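Structure, as structure tokens:
The other protein chains are all here in position, but one chain of the complex has been omitted.
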Amino acid sequence: MNQTPINGLFLGGLISYAAAGLFGLAAYQRRRATRIVFCLFACLGALLEGIASVAAILDANETLISIPSGVPLLQYTFRLDPVSCYFNLALAVVSLAVSVYSLGYLDGFDVRKPRGIFCFFYSLLLVSLTVVFTANNAFLFLIVWEVMALSAYFLVSFDHERDESRKAGILFFVMSHVGTGALIVGFLLLGTWARSFDFSAFHLIAATLTPIQQGSLFLLFFFGFGVKAGMIPVHIWLPAAHPAAPSNVSALMSAILIKTGIYGIIRIAFDLLGIPPLWCGLLVLTAGTASAILGVLYALIEPDLKRMLAYSTIENAGIILMALGGAMVFRSYGRPTLAAVALVACLFHIFNHAIFKSLLFLSAGAVVHATGSRNLERMGGLIRPMPLTALCFLVGAIAISGLPPLNGFVSEWLTYQALLGGFGSTPSLTRIVFPVAGSLLALTGALAATCFVRAFGIGFLALPRSSQAAHVHEAHPAMLAGMGTLALLCIGLGLGATLWLPILDPLTNQLLGVRMSSNLVVSGGLALSSGSAAGGTVAPAALVGALVLLALLPGVLCAIWWRRGRKIPGPTWDCGLPGLTEYNEYTATAFSKPLRMIFAALFQPRREIQTEFEVSAYYPISVRFESEVEPAFETHLYSPLKDRIMARASRFRTIQAGSIHAYLAYIFITLVVLLLFGVRS
Amino acid sequence: MILLWLLLIPFVAGPLAFVLRRRPFMEAVNLATFALVACLAAALSAQVLQRGPVSFWDGFLYADALSALIVLLTAFVALVCSIYAVGYFRHDEKYTFFDENEEVLGELAVYKLRKYYSLMPLFVFSMLLVALANNLGILWVAIELTTLASVFLVTFYGRKTSLEAAWKYAIIGGVGLSMALFGTILTYYSAHRIQGTETLAGLNWSVLVQNAARFDKTTMRLAFILILLGYGTKAGIAPMHTWKPDAYSEAPVPVAAMLAAGVLNCALYGLVRFYVLTSKCLGPQFGSQILIVFGLLSMGVAVPFVLVQRSFRRLLAYSSIDHGGIMVLALGFGGPLGILGMLLHMTFHSITKPLLFFSAGNIQQHLKTDLFRKAKGGLIHSMPWSGAGFLMATLAVTGSPPFSLFQSEFTILRAAFGGGYLLPAILFVSFLVAIFSGFLVHIANLVLGPDPGLPPAETCRWKKSSLLGLATVIIVLGFWIPAPLFSLIQSAADLVVSAR
Amino acid sequence: MSFIDDPQFGNTMITLMAALVLVLQIATVGQRWLITTIRIFAVQSFFLAAIAGTIAFFNQANHLYIAALLTLVLKAILLPFLLERTVERVGIRKEIEPLINVPLSLLISGCLTLVGYVVAESFYHPEETSAQSALGHNTLAVAIALFLIGFFMMLNRRKALTQVLGLLSMENGLFLAAISLTYGMPLVVELGIFFDVLVAVMVFGILAYRIGESFDSMDVSKLRSLRG
Partner (left out) sequence: MIEMLAKSGFQLLLLLLVAPLISGIIKTMKARLQTRCGPNVLQPYRDLFKLLRKGMVIPDTASWIFSAAPYIVFVTAALVGLMTPMTATDAPLSLFGGVLAVVYLLALGRFFLALSGLDTGSSFGGLGSSREMTISAIAEPAMMLAIFTVALGANSTNLSEMARSAVSQSWRFLAPSQMLAFAALFIVIIAETGRIPVDNPATHLELTMIHEAMILEYSGPYLALIEWGASIKQLVLMTLLVNTFFPFGLSSDWSVSGLGLGLSFYLLKLLLLACCIVLVETTNAKMRLFRVPELLAVAFILGALALISTFLF
């Protein structure tokens, strides 16, 4: 397929996104029809972008599009190479589902809210995300990077009446601005060395960079992109911003905004800096492991549903960084095939995470919209009134915990194979890092399973814990459609993993020059192998087939021996109490109590129980229980830093203390000093 | 001829407004004058673009690309301020904001308005004279005139604090300008020893620039230091910036906007004229070191005050100190990119800053205070246009990308990295980020938030039109710079670079 | 009377008068009476006019005569009269204790004079200037000293009017520098500068009067309410 249709599709997608935005802004308040038109434009844009990126990936040579720009210093040049199109495809898929979902979700907003503004910034976010992935010029990249942060800021602080979302918005924007500062310095350094700001020019001089230059540049970019990817030390904005945003936006942010950071790291590590020194890969690996472990540990103890999902985004970002770190280390050891396996695992997990995390956030949004609160302790028994939403959440939960039939398992399996391969191939002591990382990845996977058993079990099963949770109705059909497509995609990617891998070939070829799909997909496209000759294989589709076949066995057994009609509904065993109420049920805090005790060193749990009693302490009238966990990074790193800056700043106020004599003295001293010494130099 | 008319119209408009006494007439005269000045400025720039430098009275008034740009910017800001001023003073008059203890409102209010409408054209006249004067002595006289014309504009409200602000403004301005005079004398001395002529042309910039290379080294070094201190005081560069927060927070908003977007440009224009002479004589090395130090100092001074600021009017003052610092830094980095970056920054700053002042003015008039403590936040509910304008202007002024200031800052950074000034560039970026965070925290909490139940503010037609007009210009400028404007800036930059 | 047109005599007269101006300047720093400060300023302006006249006489720079005349009329007569009238109307006679006590401020003025000489040193090119044009060279050091001491006086005194006087003595220093370096600026510029100085003094006078009215004291250190 030659260039022109791809350009047309790509630009068509951008134009329809923009049209959605402007149309939404102008005509939103009036009739319901305008809402449908807005969502249609957004979906059209998503479709066009999706087709354009698939075509561009499969097309042999990459397409370059440049549009004349009004500003002389800036050229609008886009490069649709396999890597950016892959991320663009993920964006297109997620934005299609989220746009369909928004049709139902936006009806839920109360009328006073300026929904037109929401639609405008929503489409601005989509446009800026698309251009961030495909920009070919560093200056345009930085501009669109900040426009993305700007539109995300306005979406996060959309219901700014609540202090929590306003503060979250400010924290998000300030931290992303700090990250952009680092990016600006990095790109400018590269720009001056390469004497041009095109990514292709950076690629050319990549070979001439000295290790020190590579190392310092990598640190700058890793910090800049790491802030946006939600890496551990710089992650505190993520659990604050994502829950505060409306659910369809937090789905888009968690699925795609995090990936812009990871896209940046991939672009830098593999494309723009040549082969960075070994310690960069190890740094990414350790940061990834730390993010994975701490992310899931904090997700476990979080009573707020959306904050829990935000922490699990940090965990998955950690897993992606682990695979990426592995790939970088193998590359610096000169093992392209192994690096390709790790890179395939990383890219596959990026796409999977985009799909199941947006699915989870959308279903969480439906639940929060229905029950009116985000607190797990207020939910319960939602599986009966909202069966389909519960099913979608369950599919997302199974996928994110990496359990077999679904796509999470396949990408985690590939990551294990890569890490395992790493042990054998790296000579020095670094070989011990990989299995340890593998075992910590296993711990993360198991804790993630625990976390989502807790979320689904407490949130959806058994009796409703509050009156709102009792009177709940199923989500809007458009919302169900959005969630449904994502759930089906999860299942499809899980079973059809072997069909999906060939798409990753052009990417690994562009980044590493190795095509891996031939030796990753074995035995006629049925099983997935780990790349080495007799390596382990897994066949997700065959597994499901075998499971279904084996399920016939217990079915037959029950049919033979068990006569019909003997299934009697009865009350659950209530140890002789007068009937089971929702107070007997396990709560989210109780569920995570064992882990809170085991990891007490990290959480520093604090518990306070006050009982009121008349006669004796053993017959309390009312018990008040309060438990609190210390947010480690805020209390030990960020608030002391902020307080010290503010204290020093207020000490500076004394230089403007109002006395004119002092002001004149400043000028006088400068004059005399310059007269005496300025003249000499 | 354009030059004469450009100066004559505002000069005449001042006394005319004084004579007319009645408000509608004064407003009409003011608006007509500045509209006319704006058209003439556009015509001048077109003429300069086509036929190069324009001179009048055999070189006394001289307009090359640089001065045409300054004239254009001053005229634009004056026009926008005059449109806004109509709405602003009508609101003041209606809500007896002039002075609590004045019983007879009508008569005294008119007296104060007369003071504004007569002094403002003189203020603009002096700024235009700065841009058009070829003789460096006359340049100094014109800048002194700007100070004198604006002192009584700062004491407009007659409160104790505005008296204090005006006194500091006048005294520090006077001291600064006497240093600048000393610098001008020394430059004339070093030129006099070569040219020897006694005539007025001896101090003309166009004459001086031709044989600047042969000036005496040590004299020019001392002259540049004094000029930097002198015109730096008028531009509000640290450590001479102390008058700025007081003057900007006490003056009425149109005057503050003129000070921020007009006088800053003229002062830097004077600095650039002398910078060209010194860099021809001593080479760029000497000038850039001192300029970078002063630029970083002003940005550094602005950071703590933005972080712990109590009033949003003073917050704006520190933002303009920061932008003054950026422009001086750009001049320090030098090179074609540095100078282009500085002039671009000057243009975009003069267009963005008034919107910030106007929305702040609306908010202050509505809340009757400019303290964050007293403003209970959630302004977007009672005044959607000014609130949104304020938030957008904050993002534009702190240089966040979709707006044009980011492009000029990026060009300046390119010059910095090109020139190998690594540490100043990194300090520059960190100051930018710190100031952005300080601004965002203050303004977001002021504009957004729960509805405090204030009555909706009816921004009148004039104020709304000026806000909307400026906002559209700023947004459009982010994506499309009109070709003639950019070629004017380009030729001004080449003029400064090639003259070196 | 032949010694009148002997350049040597001119040179000694100029140096004498410049020295007198410097001594008067240090005297103002020393004393506390407001009226005396104004009168000393008048005498200084008179001497400056005399120096300008002598230089004009010896160098046949007739535009300098106009400048000398203007200084005489404006700064020796008109401005002191204006300032004294303001002082009477506001009724403040005695300056209160300056910020830095008198002996230390005298010492500082001495150091500033030294700085003036150090800076003027770098300008002195004995070799290339003819004897005649070297007429007023050592007055440059006095000019710089006048400038710096005037600045220091603004810094040191609390009264509004004294700050204005400090500014004017700085301006005097500049005028002296202009005369000694280039025999005065071009006429139009000189006129512009005089006009500006006159307007400036009127503006400062009005401002000082209104501060005296609303703060009922000319003490500038009371103006401290605008902070941060």
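To keep things simple, chains are lettered A, B and C as they appear, and every chain counts its residues starting from 1.
Keep this in mind: contacts are C-beta pairs under 8 Å (C-beta built on N, C-alpha and C of every residue); 3 or more make two chains touch, one makes a residue touch a chain.
Since we're looking at a predicted model, the values are computed, not measured.
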Any idea which chains on screen the missing one touches? A
Which candidate, A:103, A:124, A:168 or A:527, sits in contact with the chain we can't see? A:527
Check the options A:442, A:657 or A:673 and report the residue that touches the missing chain. A:442
Which of these touches the unseen chain: A:542, A:632 or A:672? A:542
Using the touch definition up top, pick the residue from A:66, A:208, A:518 or A:584 that touches the left-out chain. A:584
Which residue among A:224, A:303, A:326 or A:402 touches the omitted chain? A:402
Residues from subunit A at the interface with the omitted partner, ascending: 381, 383-384, 390, 398, 401-405, 409, 413, 416-417, 420, 423-424, 431-432, 435-436, 438-440, 442-443, 445-447, 449-450, 453-454, 456-458, 461-463, 523, 526-527, 530, 532, 534-539, 542-543, 546-547, 550-551, 553-555, 557-558, 561-562, 566-574, 580, 582, 584-586, 590-595, 597-598
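Note that in this section only the chains that are shown with their structure count from here on.
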Of the chains shown, whose Cα centre falls closest to the middle of all protein Cα atoms? B
Go through A-C and A-B and name the pair with more C-beta contacts between its chains. A-B
For subunit B paired with subunit C, centre-to-centre distance based on mean C-alpha positions, whole Å: 32
Distance between the centres, which are taken as Cα means, of subunit C and subunit A, whole angstrom: 71
Measuring centre to centre with CA averages, how many angstrom lie between subunit A and subunit B? 45
Among all residues of subunit C, which ones touch two or more of the remaining chains? 119, 122, 151, 154, 220, 223-226, 228
By residue number and range, which residues of subunit B touch two or more other chains? 167-168, 171, 175, 218, 222, 245, 305, 308
Which part of subunit B faces subunit C closely enough to touch in the complex? 135, 137-138, 140-141, 144-145, 148, 151-152, 155, 160-161, 163-168, 170-171, 174-175, 178, 181-182, 185-186, 188-189, 192, 198-200, 202-203, 218-219, 222, 245-246, 249-250, 305, 308-311, 314
Touching residues of subunit B toward subunit A in the complex: what are they? 167-168, 171-172, 175-176, 179, 218, 221-222, 225, 229, 233, 239-240, 242-243, 245, 286, 289-290, 301, 303-305, 307-308, 378, 380, 395, 400-402, 404, 406-407, 410-411, 413-414, 416-418, 425-426, 429-430, 432-433, 436-437, 440-441, 444-445, 448-451, 479-481, 486
For a test of understanding, state which residues of subunit C touch subunit A in their complex under the given definition. 99, 112, 115, 118-119, 122, 148, 151-152, 154-156, 220-221, 223-228
